[in-house]
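All protein chains but one are shown in place.
So that you can tell them apart, the chains are marked A, B and C in the order they are listed, and the count of residues begins at 1 in each.
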Amino acid sequence: MNLSTATAAIDAAVDKAEEIEVPMCVAVVDDGGNLVAFRRMDDALLASVDIAQDKAYSALSLQMPTADLAEVARPGESLFGIHTTNDGRIVVFGGGVPLRSDGELVGAIGVSGGSVEEDVTVAEAGVDAFDS
Amino acid sequence: MNLSTATAAIDAAVDKAEEIEVPMCVAVVDDGGNLVAFRRMDDALLASVDIAQDKAYSALSLQMPTADLAEVARPGESLFGIHTTNDGRIVVFGGGVPLRSDGELVGAIGVSGGSVEEDVTVAEAGVDAFDS
Amino acid sequence: MNLSTATAAIDAAVDKAEEIEVPMCVAVVDDGGNLVAFRRMDDALLASVDIAQDKAYSALSLQMPTADLAEVARPGESLFGIHTTNDGRIVVFGGGVPLRSDGELVGAIGVSGGSVEEDVTVAEAGVDAFDS
Partner (left out) sequence: MNLSTATAAIDAAVDKAEEIEVPMCVAVVDDGGNLVAFRRMDDALLASVDIAQDKAYSALSLQMPTADLAEVARPGESLFGIHTTNDGRIVVFGGGVPLRSDGELVGAIGVSGGSVEEDVTVAEAGVDAFDS
């Protein structure tokens, strides 16, 4: 992960967010979970500043899309309570996706601002740009 | 609890984690809930760095395996919400186990990195080594 | 402050940082002190991820360049101790500068990664781009 590839992923995510007309925050972290780049579109939800970064951190640190956490984090399921670990930085709904290069985890992208489905759509646009 | 016994418990836990081929983080705390030793196996989830330590803290500070918290911490049950106390350090799923010597609480071990069942299995290997 | 003007300021700052060959982190916050955009150049100090953001926050929230805080924050001076307020987010050395539009405070830029003088130089390049 470097600034150039992170920027390409964010560019693509922001393009998609503009296309669906939902203002978003988009963050990319490296393989240590540290922020590489962040962008908040005009009028995006202020809460999304943190949520986008935390989704990226969650996807990186748990090596899975945050969407996959939704079910296992519910009351009665095996990982209920995981959303309060790591200083509350674990987000258990969609919008955070790991970024891999040649199969190796190199970072993650986090998107917040719309519905969970919209966030996932925008994050995947970022992943596609990163993969190509 | 001293460094020698903590190390023996972590050695056994890591051996078990290698045997089941799941990279783990393993932490041991003393009777004050303070970290004695910690080891992160290569490729372990980064989120597990905190979770392993917090599981050990939870098991020590509540004097019970964290697996026993899963049910009582659910909505509608008596301790719902406990996972957000203590600055969010209480983990309410398995992998943290108290360490006792002659029946007296002397510390705890916390394991994170696999499924809850795998974490419990590895933590118990650590407890067995500590007991013997 | 919007994403477009924040991006222009960061572009200019990063250009200057490349020119002086020091990898930097650059952050821009809006008039609420909330992050608008952030960029970490390759090989920048990891500590600068936080420091750049906190310099921007400091300059915005105190309505002055952080360089101006260096003297007054010293022991024996009037604001000694201010660097530990606001959850430790106040930085008392140069690199954070308010951004004004028609004389009104609209945000701030924060730069970290080099010596204090280098940080200030790069931040001012960002301010110049914002002003023009």
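Everything that follows uses one rule, which is that a residue touches a chain if its C-beta (ideal position, glycine included) is under 8 Å from a C-beta of that chain, and two chains touch if they have at least 3 such contacts.
Computed from a prediction, not measured in an experiment: that's the story for all the values here.
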item	value
Absent-chain contact - pick from B:Ala12, B:Leu46 or B:Val92	B:Leu46
Touching residues (missing chain, whole complex) on chain A	30-34
Absent-chain interface as seen on chain B, which is shown	2-4, 7, 32, 34-42, 46, 49
Residue numbers in chain C that touch the chain omitted from display	45-47, 50-51, 54, 70, 73-75, 83-84, 87-88, 91-93, 115-116
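In this text, only the chains that are shown with their structure count from here on.
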item	value
Magnitude of the superposing rotation for chain B and chain C (Cα, nearest 5°)	180
Distance from the mean Cα position of chain C to that of chain A, given in whole angstrom	26
CA centroid of chain A to CA centroid of chain B, Å	28
Multi-chain contact sites of chain A, meaning residues that touch two or more partners	32
